[in-house]
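As you look at this complex, bear in mind that one protein chain is not there, while each of the others sits in place.
Coming up: subunit A.
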Amino acid sequence: MFNKHTLTNPPISSLQKQKQRAAFWFLAPMLLVLICVAAWPLLRSIYFSFTDTSLTDLYGGEWVGFKNYLSWKTLSSGRIIYSGTLVDPAWWNAVWNTVKFAVVSVTLETIIGLMVALVLNAEFKGRALVRAAILIPWAIPTIVSAKMWAWMFNDQFGIINDMLLTVGLIDHKIAWTANLDTAMLSVLIVDIWKTTPFMALLCLAGLQMIPRDMYESAKIDGIHPIKVFFQVTLPLVKPALMVAVIFRTLDALRMFDLVYVLTPNSTATKTMSIISRENLIEFDKFAYGSAQSTLLFAIIAIFVALYIWLGKLDLNGDKS
């Protein structure tokens, strides 16, 4: 609002100038902290990715250019051998896992979250209690819920197998986290359970902004509720929904803790964050891991840029 105001009124009064200066000084400490804890480590990681630094010798790395990303050597026979993370099958497997996870989890969380929000938006007895209760999964730390689900997924004494056996949906105990086919499914189930409340909350905030009288007039005109949803509710809740989706997608793309606890080292669920941490610390390939983190950063940055551009996302809140 402040920016827009100044833009539409070119001559700036001295009072406004003073306000701007004051605003800058109020922001300065936060900017300084951000530079220290966000910008500097980020730039340093990017720098490391162009060196041959190892954790044993953090300050002795030498510049090697793009070698950690892609390099090639021509053998005497004329055959070309490529190396670097861009031709590393383990890396591409992790990228694929992460993208698969992000797309499926965010889609389902958005749909379920919106449904939950619609229910919570309706007037009914004990609504406040339900609203508070639904937030519980989101309030539990991921490490705790991941461990809890790991026990529930246990093939021998896990409650999930027990329940499914009792109702007759399965005829033998399933090893949920061990199997390549069900490992990703398990991770998705836990993530959807955990993050849907967050989506529901953001959707609910959006829904509450819609004036009630719109629904009343629709009702008087005798319009079908489904049509009302697609013509009125969805367009009006879209800005809030878009922000929620982008937050969730960013989270999903850098997904780490749930996989680390629930299905450690499973090739079916290794994400980009997991694999770069593995190289950074466990395999003593610090520069290589830095290159992977840099790529992860680049992928997220490109994704966000595309999303904002394609979705014409209104981050300033000017239009609403």
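By our rule, a residue touches a chain if its C-beta (ideal position, glycine included) is under 8 Å from a C-beta of that chain, and two chains touch if they have at least 3 such contacts; residues count from 1.
Here, contacts and distances are computed from a predicted model.
The complex appears with one chain absent; UniProt names that chain "ABC transporter substrate-binding protein" among the candidates "ABC transporter substrate-binding protein", "Nickel-dependent hydrogenase large subunit", "Cytochrome ubiquinol oxidase subunit I" or "1-acyl-sn-glycerol-3-phosphate acyltransferase".
Only one of the listed residues, A:P41, A:P235, A:P264 or A:G311, touches the absent chain: A:P264. Note on the undisplayed chain: of the listed residues A:S14, A:T56, A:S76 or A:T166, the one touching it is A:T56.
Set against the missing chain, the residues A:K173, A:K238 or A:R254 yield one that touches it, A:K173. Within the whole complex, the absent chain has one touching residue among A:M148, A:I170 or A:I281, and that is A:I281. Where subunit A meets the omitted chain, the residues involved are 54-56, 58, 154-157, 173-180, 263-267, 278, 281-285.
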